[in-house]
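Have a look at this one.
Of the protein chains in this complex, one is absent; all others appear in place.
Let's turn to subunit A:
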């Protein structure tokens, strides 16, 4: 009987520990940073917006939810609502690629200027008037042409 109790107690502890592990390790997991994730697609900001404007549904099936690397020219850098956002020129003057930068990118983002050619990696979320990329980071900021 005593032995049985011990086993039950042990099993109970094990389940409890597993629960704690799951809660803290999995449920409480925050977002991964994008540097550890492999790029699915590389594309220019012009091509990305033009593909979306041509056929949004089709473009979504290619890019939505994917980690993409975008080459483009800086249209604007914005710090609205405490976000660090880089807008890249799109296919025409009404469209752009909105890149919401990861918070660790702030020092690099501050140095960016309109007209600069850069490459950004982020997760594509879709298109409204502009393509939207979240969790973005700069890659090889030293592209000089």
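Following the convention adopted for this analysis, a residue touches a chain if its C-beta (ideal position, glycine included) is under 8 Å from a C-beta of that chain, and two chains touch if they have at least 3 such contacts; residues count from 1.
Heads up, the rule we're going with is that contacts and distances are computed from a predicted model.
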*Match the chain absent from this complex view to the correct UniProt protein name in "Glycine reductase complex component B subunit gamma", "Sugar ABC transporter permease", "YceI family protein" or "Na(+)/H(+) antiporter subunit C".*
"YceI family protein"
*Hidden partner chain, residues of subunit A it touches*: 26-32, 60, 64-65, 78, 80-81, 83, 85, 87, 93, 96, 98, 100, 125-126, 128-130, 132, 134
